[in-house]
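Removed: one protein chain of the complex. Kept in place: all other protein chains.
And now, subunit A:
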Amino acid sequence: MASKHTLSREEQPQRWPLPPRRRPDLADFSRASLIAYLQTAPLDEVDISDPMYWETDTNSIYFKRLRDEAPVHFTTHNSDRHRGFWSVTRWADIMAVDTNHNVYSSDAHLGGITLFDMDQDFIMPMFIAMDPPKHDVQRKAVNPIVSGPNLASFEGLIRERTREVLDGLPRGEAFDWVDRVSIELTSRMLATLFDFPQEHRRKLTYWSDVSTSDAEIPGNPQKEERQAILMGMLQEFTLLWNQRVNEPPKGDLVSMLAHNPATRDMPPMEFMGNLVLLIVGGNDTTRNSTTGGVYEFSKNPGEWAKLRANPALVESAVSEIIRYQTPLAHMRRTALEDTILGGQRIRKGDKVVMWYSSGNRDERAIENPDAFIIDRPRARQHMSFGFGIHRCVGNRLAELQLKILWEEILARFESIEVLEEPERVPSAFVKGYKSMMVRLPA
């Protein structure tokens, strides 16, 4: 077996297409088979970055074992695809990595913030994938724009969009909640916040999906195609920016960025990078929380009854939905020096993956973590937004959107019936849903 370190680029250059993935020798890869397999498989034989463990929602079995038996664990299996990575699975160890940006880097040029390295031939400058001091300068410029008081001005518009979408839903017949509500609402919201033409709003969804998609999943745009799509996006945003910068300042985020003294003089590529970051950051994360909440309430009718009886619980319910969903399953760092983590020796250059989806279910930090409880005493204390200097800057916006959504759902629907198990996204990064069939009371 290879030693425990991430292969360097010299040892394993970035290559396309990736070599084939080795999978366990099972009769089939159904949910039942994978559950049985993960319960007893040698820990070193499992490559949890394999999308099938996410599409079948079976990964949590493996993470529970890692938390108990090998909380900081190195994966070599399939390292010709991912170069090898550390999995950090306990709350306290994740916190230690997230707060130590001097040792654990987010730099795009070292691979960035996801388990699979960013395309090194197409790096858009975004502060999420930068280290201080540059990260800090850019984040500070964007920060006030998505702070609570500034967002208050959007509340009316967000509520209006939410009502439109909910009022347009069919009653008494089956429909896909993901398409009709989660994507529709998120795209309208993004178009509203950025004052992007509403009729082209699904472009925002599309671009954002392409930016976060694992090129390694069959069917997703591959290298050149992906670059071409993202260049197209940049061109459209450039037009938008040119238009806003020449108009008097107004209330949308593009105009704010174009006129704010802290951001208006950014080099064009950096400006674009930040704009894209705001759109991507707020797209599938919010979308999947929107679906995840409906799913969890359908599994936990007692919690739904609690919320209906006491709508004041909506804020803590939103936090619990975000914890339970963990829309981004992980963030990744690269070690800048040799260090020790959870008793393991991490070497300079190693990939270190913080599994928020596991930290959010760590019984050492959260009582009864597998239960969905909307009135947890400290519901806000979850990991879904990360911690440290990269902690989600859009968290207030996300919470506001979800709060309004649930207030408006409560005002309209007695129940939302989930008709079958949702179809999940096959990705170890974006934890979410492709579709979920539901029915509203007639």
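In this text, a contact is a pair of C-beta atoms (placed from the backbone, for glycine too) under 8 Å apart; a residue touches a chain by one contact, two chains touch by 3 or more; residues count from 1.
Please note the rule applied: contacts and distances are computed from a predicted model.
Within the choices "Tungstate transport system substrate-binding protein", "Transketolase family protein", "NADH-quinone oxidoreductase subunit E" or "(2Fe-2S) ferredoxin", the name that UniProt assigns to the complex's undisplayed chain is "(2Fe-2S) ferredoxin". Within the set A:H5, A:R139 or A:R188, the residue that contacts the chain not displayed is A:R139. Summary of contacts with the chain left out: across A:P20, A:P42 or A:P149, the touching residue is A:P149. If you put the hidden chain back, the residue from A:R31, A:R163 or A:R380 that touches it is A:R380.
Checked against the full complex, the candidates A:D98, A:D117, A:D209 or A:D362 give a single residue touching the omitted chain, namely A:D98.
Within subunit A, the residues in touch with the undisplayed chain are 95, 98-99, 101, 132, 136, 139-140, 143-144, 146-149, 365, 378, 380-382, 385, 387-389, 391, 393, 395-396.
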